[in-house]
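Note that one protein chain is taken out, while the other chains of the complex remain in position.
Letters are used for the chains, namely A and B, taken in the order the chains are written, and counting of residues starts over at 1 for each.
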Amino acid sequence: MEINKISEFKKKSIFFKISEVLVTMASKPSGFIGLSILVFHILLAFVSPYLAPYDFKAIDPSLMLQAPSSEYWFGTDSLGRDVFTRTIMGGRTALTITFFGSLIALLWGGLLGIFCGLVGGKIDDVVMRIVDAFLSIPWILAMLLIVSLLGTSTEVLIPALGFFYGKGIVRVARAATHDVIAKDFIISARARGHSNLSIIWNEIIPNVRDAILVEGAMRWSWMLLGFSSLSFLGFGVSPPTPDWGLMISNARGLMSFAYWAVIAPIVGLSSLIIGINLTADAFAKALGIDRSTKAPV
Amino acid sequence: MEEIIQKVKNLSVGFKSQKGHEISILKNITTNIKKGETVGIVGESGSGKSTLALAMMGYVKQGLFTMDGECIFNSSDLLKMENRELEKIRGRKIAMIPQNAGQSLTPNLKIGYQIDEALKLHTKLNKSERDNKTSELLNKVRLPSPETIALRYPHELSGGQQQRVAVGMALAGNPDLLLLDEPTTGLDVTTQAHVLELLNFIAKDTGTSMVYVSHDLGAIAQVSDRIIVMYSGEIVLEGPARDILKQPVHPYTYGLLKSIPKLSLAGLPDSMPGSQPQPGMIQKGCSFYDRCNFAEDKCKKNSPNLEYVSELKTSVRCFNYKKLIEKKNDKNTKIKRNEKNIKINEILNLTDVSISYAKQKFLDQILNKITDTNPTVKDINININKGETLALVGESGSGKSTILKSIAGLLRTKEGKIKFDKDKILSNDLKKRNSSNLRAIQLIFQNPDESLNPNHTVEEILAQPLKLYFGLSGEELKKNIIELLEKVRLGKFYMTRYPRQLSGGEKQRVAVARAFAAKPDIILCDEVTSALDVSVQAAVLNLLQKLKEDFGTTYIFVSHDLAVVRAISDRVAVLYQGRLCEIGPSKNVYQFPSHPYTEVLLGAVLEPDPDIKPKLVAEDVVEERPPEKGCCFQGRCPRILGDKCKNETPPWQIGDNGNAIRCHISVEELKKNQI
Partner (left out) sequence: MFFLIIKRILLGLITLIIVSLITFAGTEVLPGDACTTYLEREAYGAALEACYERLGLNIPAHERYLSWAYNVVQGDFGYSLSGQMPINEVLGPRVKNSMVLASAAIIIGIPIALILGIVTALWRDKLPDITISTVTIFAMTIPEFISATLLILVVAIWLEWLPGIVIVPTDVTITELLPNIILPVIAIAMIMTAHMARMVRSSVIQVMASDYVQMAILKGVPYWKMVFKHVLPNALLPAINVVALTIAWLLGGVVVTEVVFNYPGLGRLVIESISNRDLPTVQALAIILASIYVSINLIADLLTLMLNPRLKTLQIRK
């Protein structure tokens, strides 16, 4: 290796690393498309209230189910609300709730997983049994129950989603910790007499971080899928807040003559989920992790 | 004229880098394989030797492509052949014996099926004839009870047995050419010698040509008629085996041979600087230029051609090979090790140590009953003096690494005491050891890829012990790190590098520096050179020796390689199945009389010299557990006396050269039989 170029080996700052990963991700077409869609949606979520041509909750029976026109680009829905306005604003709640939900999932799932992988033995067995039991209750049943009893406020949805989608992260973090912990550099640190906390912080976390982050990104797309299913079933965002899941559900009954009210939110939601998914895929590839072997649980 | 069966012409194989450059890993290879001869291809990892062997079967690994050239077999180019035609040649005309038979046998198919499959494809035998042939083949590769082996799955066999199955499978099609890709690497010393002997027998018996690819000149020397030395994707030397081993006329081969530790010579081998360049790094000039002692300006500017020297019957790729011919009388001048540092001053003492992997049952744990009467490691009594290097030698399963781990506190001893510095008893619980005792004992591991955290820079790696034991920080810390790097001959610009940006030898130097950062009294070295290339190994050994002399450190050096142990150690302990067989000053252990197991081990060592043949004294059976009573080596001992060895634990006796041997046979008797 050429040893004269010292500058090339400067310790990289965290921002440099992030930008490096982003560049790798964007260098493949699928990663580029995914990233652009995601960035587009995030920007849209921020600026849509200022872009919206109409009031999202303004009901006008005289404008019911108008076909797309130059005035109402995506037509109007059964209450005469502008579908374009509601579509560009329909991702805000979903994005916010699932983003923070994923963060919570990442945090508790990652920490519990690392803990279990590290201690092993009986404690690990018991915790994993419980996690398994939670996994075997269909998420939709559990979520519906919680939401129906506690309501659909953001304060309920974020932790509930975070909890239920963190279970899978526990497994991934635990497996990654198991792999790392047998490595000689951990044994070496133990033999030197480092404390457990220092071993977790210095040796384990840097080596399982990537796997957990990738899992978190993946969870995000599934959580979005789950959340919009809840909305669709009427257990998510409460009307009149615009939300794609709810819009599809409401417009579904009339789609034989007003398909536009269904198509617009479908395009919005599908593109966002695909965007997150492609991004997560590219993210995994940029970090050298194969995510396609995992089940979506 | 001898008949040529395979012709490799101007072969170049390469890959496309991420930036789209074509990078070659084989450059312009031209060579012929003659009928009935065995050609050894030797080179370090990354020299392209395996790629060459695969290309000889018309196979190019995924990601690689043929840039130029051809491999001609039976007057057709294998590299341009359709798969359907290749299927008729592979296994039938040319067969491969892979490096890791354990991973090369399909896990879900029985041994018998896999051999039968080859017979079905390449012979016209009917079912019952094939069954007979399968048994015959398994018999030929000297596997016990072929009928039962045929019904087994690959994972049910030992490494040596798997390798034999692979040999048998390759012979199924009665091939004209056998390609062997590191067929004995990863096997135990004695197993390796047995497999090699088998291969030699097969070569003579069947008259097939063989291409034997290996990094191990010792193995190559035992089998080859002709040797090809590869470096950085090129042939640098090619000629008759004897001439090449006795008088290597290429500087790389010359250095390589000198850097191999030999049983017959005490002391450290000469080391070669640097390491093999990565593919694509050398744009012009000789690829060995950086490491060559004979290099001149023209070597940097122009690439030498492979030139046939008729008086030597050898082809050599060097401008200055004549200088090496003149050097031929130059004897091996080994660096004498300085033994003055050893004071008879005990630093570590192991008394009656036994270690068990068996988990105690819960009830027994409460009742404090000792259940395992036959622990993995038993009755270990060793004193280690300050400043000496004690080597623990044995095959896999001998318990040598286990003992090392329990000294480090990573494994609990079941019985016995480990005393440090005369009176400090080291607890068998790591958590109960105090900081100064922890600091005093440091570990260096076999594989630096695993022992260095891939997410830390060299600076962070070296800072850890300095912060932990000495509480250093800031400028002080940095100064110390730079000093450490200098001690292991790495520049300070290595500080910001990650382990993946270092070569194998550099990584191991960092690991050495990390151990020395603690200013330890004892360093435990666990197979520290076995993951390294030969030319790098010598440099690391020399470095360890130098550091030890500078700091008066004590080493406990675990290795399976008797020649390496011979080079570095003052005293040697030979272990079998977790029991000590023999211990004594290294120069004496390597002389007779020895414990019968030491005799077996020494006999199996492969020297890079065609005149020194291994002596196979005992069978290479794999024993899963040590025997319940009697001598630990009773199962394989060639000199077994009978019931006495099976029932009574043998006594220690002191040989006339000072080494202690644990055997029922008297020293005089052993001496008489062994010399």
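Just so we're on the same page, a residue touches a chain if its C-beta (ideal position, glycine included) is under 8 Å from a C-beta of that chain, and two chains touch if they have at least 3 such contacts.
The structure displayed is predicted, hence computed values, not measured ones.
Engineer: Using the touch definition from the top, which of A:M64, A:L107, A:I266 or A:L287 touches the missing chain?
Structural biologist: The single option touching the absent chain is A:I266.
Engineer: Using the touch definition up top, pick the residue from A:L22, A:M64, A:L144 or A:A175 that touches the left-out chain.
Structural biologist: If we include the chain that is not displayed, A:L144 is the one touching it.
Engineer: Of A:S36, A:T152 or A:S229, which sits in contact with the chain we cannot see?
Structural biologist: With A:S36, A:T152 or A:S229 as choices, the missing chain is touched by A:S229.
Engineer: Take the complete complex as the reference. Which residues in chain A touch the chain that isn't displayed?
Structural biologist: Residues in contact with the chain left out: 129-130, 132-142, 144-146, 148-150, 221, 225-226, 228-229, 232-233, 245, 248-249, 252, 255-256, 259, 262, 266, 269-270, 273-274, 277-278, 281, 290, 292-297.
Engineer: In the complete complex, which positions of chain B touch the hidden chain?
Structural biologist: Output for chain B: 54, 57, 59, 61-62, 83-84, 86-92, 95-96, 98, 100, 103-109, 117-118, 121-122, 153, 155-156, 166, 169, 173.
The working rule: only the chains that are shown with their structure count from here on.
Engineer: Under the definition above, what is the set of chain A residues touching chain B in their complex?
Structural biologist: 1-3, 6, 9-11, 183-185, 187-194, 202-203, 206-207
Engineer: Spell out the part of chain B that touches chain A in their complex, as residue ranges.
Structural biologist: Touching chain A: residues 278, 281, 408-410, 430, 433, 435, 438-439, 441-443, 445-447, 450-457, 459, 464-465, 468-469, 491, 493, 496-497, 501-503, 514, 518 of chain B.
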